[in-house]
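What follows is a single structure, and I will ask about it in a moment.
The complex appears here minus one protein chain, its other protein chains still in place.
Order of writing sets the labels: A and B. Residues in every chain begin at 1.
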Amino acid sequence: MVTIGIMRHLGTVIALLAVLAIATPVWADEVPLAPSDFRAFDSPSDHGGGIDLKWQRSPDDGAGRNIVTAYEISRSATPEGEFSQVAWPLKGVTAYSDNGLTDGAKYYYRIAAVSAGGLSDQVSAGPAVASQQWFNKKRANLLVVACILVFAIVYYIYLGAKGRDLHIRRIAGLEAVGEAVGRATEMGRPVLFIPGIQDMDNVQTVAGITILGEIAKMTAQYETRLEVPVSRSIVMSTGRETVRQAYLEAGRPDLYSDDMVHYITDEQFGYVAAVDGIMVRERPAACFYLGAFFAESLILAETGSSIGAIQVAGTAMPTQIPFFVAACDYTLIGEELFAASAYLSKDKKMLGSIKGQDAGKAVAMVFIIVGVLLVTLATISGNHAVSRAGEWIKNLFALRM
Amino acid sequence: MADEQVKLTLVEKLGRVDRRIIFLLMGVAVLIPLLIHYTTTIPASPIVQDLFDKVESLPPGSKVLISFDYGPATAPENQPMATSITRHCFEKGLRIYMISLWATGPRQATQLIEDIITPEFPGKVYGTDWVDLGFKAGGQGLINTLLSDFTAMYTTDVNGRAVTEFPMMAGIKSLRAFDLIYCVGSGQPGNKEWIQFAGDPGRIPVGGGTTAVMAPQLYPYYPKQTVGLLGGLQGAAEYEAALMVKYPKYRTMSRVASEKMGPQVSAHLVIAAFIILGNVTYLIERRRQKKRQ
Partner (left out) sequence: MKRTIPLLITFAVGLILIIAMFIPHDPFFDMDRNFSIFYDVIAVFAFILGGGNLLRVHLNKVYLKRRDWKYSIVTVGGFFLMLLAGLLKIGVTEGWSGNFQGTGSLFKYLYDCTFQPLQSTMFSLLAFFVASASYRAFRAKTIEASILLVAAFVILVRPTPLGYYLTFWLPDPLKFLTISNLSTWILAVPNMVGQRAIMIGIALGIVSTSLRLILGIERGYLGGE
């Protein structure tokens, strides 16, 4: 009885062993074939200290016996010297960047494919020498675009300098600046100017301070009080210089006082609390918010609205523009802030630079339309040539560091 | 001479509600849900569910890099995101590597350790299951360097201990060793930099959360360049909801984002009500003016 039971189960065991033998690859513990075409060369367009390695995958990586799990890369300063392991790229990878090396020194590399059974034969490459390059080819496309843009702007500046009449569309917010200052004059209330909460290294602040100069000329002419609380010390110094010069040019240096431009605090909400206090106490009739703003934009704009001031805002912070649009009477959106100083001064060369900027925008629009059409056509038609063209346009503007 | 007093009709009055009444109603709308601990569960939207599913799909032992790229100012929005991902990772047996690109980040990581890791996961071992590597300056430049050489930048943890002491640091040569990069961000450097300088070039899955104001700028990266995104407190609440569905024990535990959504929901409703009121009164007034003409 026991013998019959064992015999009955023996068949099952034999069948199981057979399945296991078929399922388990014979080559599970074998070493893989080596990768090929292993090359080591200086990393291009870098600051030095880098060597790029490239290779063709082992025939057993993703194909053949498919037993490769990773690669082992080792490095030495001499071809016969001791090689130390530096990297273990996973299977499927065919490139590696070795960094932190000494420029000018020779390095030798070896690579082997790794499997459960061990390492393949080693393949050598080198010597490779890391060095610094004088031109970052990855940014060549950026250079071309920059050159086109600079050429367009300089060309129109040249035309402006020559006296050519350059038409700029009407910007409602800037047309309202004179009206706002006039209103403050009539009501006998001050003009409040906020040049943003960033420092002079932010181009929006520079744009704001430049517009402050134009507004200060108006307040000097109309003898309206001007108040400029600032959030940064350097902005205070620059603002004072600008306003003093504006009052001098308007022929009213006697009206200028250093206290017009005064420092509050660097801290965002401390600054806005102080400015809100100034608004509620001094009740300016015109408020200008021209510069870089963050979360405090709506607090300023709503407080200004509550005191009945006419408000003109301008910023290049995309997240804050909607708040200003909702709460202020006039808003300069993005580039209009940068056009403001040229628009207000009516200087021909500065107006020329705006035209040049528009030319750059036209080029961008052309590429966007062409790119969108190509990608859309490629999606609809599945045509490879169209798809490649669309990819080419995308890559044309891809920024690689 | 008779005094002419302009009497406003009810409609006109409703169209010009004093801002103080608006502020009062907003205050009440925010206060009451807080006082009665009103909690709302918002089902996860696809962009949040995809991120949840990605974490869920990682096998135990997978490496998740969490970058604390925010500070106390946005902690109400961002901290619940960090809490949820930590809970999720530990439930799945994943390993957490904490770093920060912001100087204010380590403090938030410390808060997470004190509030969540220590009390809720006492069995998790430092150096084996999680490690805090601290802050390094450099922003996107740092990310670039980490992509090729991680340990060149992080030789010690936040307490000055050599990383070679920690078993979970073995084999970490570059960002490519990680199975997921999760950025809790609120500005720059943040989610966008991780996508542009790590996810895209290194083909590493990147996900995370950001403040509600920054979230729209990251939607275009979904789903190809970011596996998912938590947008603001709402996104954090949605992730908590997904976590509750999969791990019911979290239904009875503190769910900060869901609890804070109560005031946000009621505030939204108040604003929507005022918008409707303003427009209804405006349309009625306009019709009346047209009739007079």
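Everything below uses one rule, namely that a contact is a pair of C-beta atoms (placed from the backbone, for glycine too) under 8 Å apart; a residue touches a chain by one contact, two chains touch by 3 or more.
Owing to the predicted nature of the structure, the values given are computational and were not obtained by experimental measurement.
Only one of A:G173, A:G356 or A:G371 touches the absent chain when the whole complex is considered: A:G356. Only one of A:S45, A:T94 or A:Q122 touches the chain withheld from this view, namely A:S45. Listed by residue number, the positions of subunit A touching the unshown chain are 45-48, 132-136, 139, 142-143, 146, 149-150, 153-154, 157, 199-201, 203, 206-207, 209-210, 213-214, 232-234, 236-238, 240-242, 244-245, 248, 259, 262-267, 269-270, 272-273, 281, 295-296, 298-299, 301-302, 305, 316, 318, 321, 323, 325-327, 333-339, 341-342, 347, 349-350, 353-354, 356-357, 360-361, 364. In the full complex, subunit B makes contact with the omitted chain through residues 17, 19, 22-23, 25-27, 30, 40, 42, 45-47, 72-73, 141, 215-217, 219-220, 222, 231, 234, 237, 261, 264-265, 267-272, 274-275, 277-279, 282-283.
One rule holds for everything that comes next: only the chains that are shown with their structure count from here on.
Chain geometry summary: the mean Cα position of subunit A and that of subunit B are 22 Å apart. Partner subunit A is touched in their complex by these residues of subunit B: 19, 140, 144, 148-149, 152, 171, 173, 176, 197, 213-214, 217. On subunit A, the positions that touch subunit B within their shared complex are 87-88, 90, 97, 99-100, 295, 306, 318-319, 401.
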